[in-house]
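What follows is a set of notes on a single structure, which appears directly below.
Here is subunit A:
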Amino acid sequence: MSVNKLTSRRWVSITAATALAVSVAMVSGASPASAAAAKGGTLYFYTNSEQFPALDPTNMYTGRDIGLFGTYLFRTLTSYKMEAGSAGTELTADLATNTGVPSNKAKTWKYTLRPGVTWEDGSAITCADLKYGFSRAFALDVFNAGPTYAISWLDIPTLADGSSAYKGPYKKTGKAAYDKAVTCSKDNRTITYNLKRSVPDFNYFASYPTTGPIKASADTGDKYDLHPMATGPYKIKKYAINDELTLVRNDKWKKSSDPMRKAYPDDIVIKLGMNEDVRDEVDMTDQIPNGINMDGLQPLNNIAYFNDPTKAKQRWNIVDPFVTYLTANNSAGHLDCLLVRKAVFFAYDNQSLIDLSGGLKYYGVMGDNIVKPNLGMDYAPTKGNIHDPNFKIGGNPEYAKTLLEQAKTACPDAYDRATNPAKGLKYYRADTATNKKSAVLVEAALKKAGFVIETVYKPAGTYNANLVEYKSQTDFLASGWAADWANASTVIPEMWGNGCCNYTKNEKTPEYAPFIAKVNKALSELDRKKQATMWHELSQYGMDQYWYIRTVFGKDQATWGSKIGGMTEWKPFSQAIYNDLYIKQ
Partner candidate 1 sequence: MSKFLEVKNLSVSFPTEDGLVKASNDVSYSVDLGETLAIVGESGSGKSVSNLAIMGLHNPTMTQISGSAWLNLPDGPIDVISAPAEKVRRLRGKVMSMIFQDPMSALHPYYSVGNQIAEAWSLYNDGSKRDGMARAAEMLDLVGIPSAKDRVKDFPHQFSGGMRQRVMIAMALVNNPSLLIADEPTTALDVTVQSQILKLIQEIQKEFNMAVILITHDLGVVAEVADKVCVMYGGKIVENAGIDEIFYRSQHPYTIGLLDSIPRVDKLGSHRLKAIPGQPPSLIGLPTGCAFAPRCEFVSQVAGSLCTTQNPDLSEKTTGHFSRCFLEPEQIVTLTGRKASAK
Partner candidate 2 sequence: MPKSVKDAALIEPAKIEGEEVTLRTPKQIALARFKRNKVGPYSLYVSLFFILAAFFAPVITHLWGLSSTDIYTDGLDEFALPTGGFGGISWQHPFGLEPGAGRDVFSMLLYGSRISFTVALVTSVASIGIGMIVGIAGGFFRGRIDALIGRYSDFLFAFPSFFMIIALSYPMVDRVEKTGIARGNNARLLVLIIFFVFFGWPGFARLIRAQSMSLRERDFIMAAQAQGASNWRIITKEMLPNLWPTAIVFLSLSLPGYLSAEAVFSFLGVGIQPPASTFGLVLSDAVKYWKVDPSYLFIPSAMLIIIVLALNLLGDAVRDALDTKSE
């Protein structure tokens, strides 16, 4: 899922999936609960966003929401352990009795439901519910925001236009094929998934709410989003967009069937649509002591907050799972010239841009790879780019000029586009306040090196949806990505290869064919260590091409009120372990 993280730190735009962080993440401020956790009280969250991207499990793909609602509302077959440190990155059984039984070279996965698991109306959760829930992801005309692994993995024929023969539970087409791919045992407690190819990571996917159960009789289609049925310790009492989401205890939920969830607060209220400045002021003056800021502060307020020693126990500054990057349009007529792309890289004033968004301390550091160090074995430092002796973090316009000078003869077309005042480079950006500011810096730095550049602002709300269209018109795109789980297979092919979100337009470049061949080889490699080495090579290859002009390894901050207890980082989501949260009495 693509991200537009550079634009803002609000969670709406961070719609990527989760990442498995195995490296040591920096955690400041947060410490495991020292006081005894206590039941009771109301836990508040507040956010500037007016509504959740999705409450319907089928559409839920935002890391934060998966963590939040996966803890409170929806149980899934498997779940990440709700524990601090690297233990949190491990899977555990949730609705199922175990994390899944693979067979047939991981082409078949089998799960059995835990006894006593129920819906909020008291009825038992059955295999049919799981099967129905899983099927909804195929109804792409109704649900368009969730992950689509189910469609590409399940053993269902593909039609000529690339879509699945099965069109979801609301249509009759392809139902037989689906019934064959997903089967239930006679006692309706065991579900079997039959896949097209080996997917050793299927158990990770089974932690996504989109794979969870949906009761067919309660399904209201599009409207289900407003009041999905809960299986966790809380249920929805009220969901009013732009107002609030109120969760109350689900009295049908039994601790006996769910040893993991603690459910400390009596109520959970998420206040929606709070003005950003109000929200920041609330944080800084601790006006909602039992509340948590869901968005993070605006950069400047963030700095003020983090400079305040009295807030030391109400904040953390961690490495988040995201890599943000600047994509070049590598197609002909745009930046189809390595020298020009390189010149842009060296001309960029990264220092000012990072300062603008919170500095190296809070925004992030320059990256040297598309894969973030969090990903563990798949990350290795690359050569060149930020390690090049000519690289200056504040920009090196002189070197950029020499590169451009070489480009003049090497690739006159791209040079002309980049320097001719009548043409010039175009940079499509979402129309947000921070972008407007950074555009000033980007334009100034590139002009210094002799580029002609114009920022084209596009409506922020429809920016992401139009990326497919923009990618062939603009010369740059800013975006971001986080791995879905701890394998660069959810990064490199998606970003540079034939995955979902390759905005580089590199398909027609001569360097692409050898690259994609290697990618496919790596994907089918069963030896994990060998695979990691192959990913190292491939990231070096792509970075050498400057398909991405620059990458930043981002950081993330969270702040909360003085009465919040149990704030600890949950590694897979870079969020709180919601399960541990309680109100200090």
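Methods note: a contact is a pair of C-beta atoms (placed from the backbone, for glycine too) under 8 Å apart; a residue touches a chain by one contact, two chains touch by 3 or more; residues count from 1.
How were these picked? Simply put, all candidates are chains of the complex that A comes from, given by their letters.
From a predicted model like this one, the values you see are computed outputs, not experimental measurements.
Shown alone here is subunit A; of the other chains of the complex, listed as 1 or 2, the one that touches it is 2.
Contact residues of subunit A toward candidate 2 in the complex are 277, 284, 298-301, 303-304, 351-352, 355-356, 358-361, 394, 431-433, 436-441, 443-444, 454-455, 457-460.
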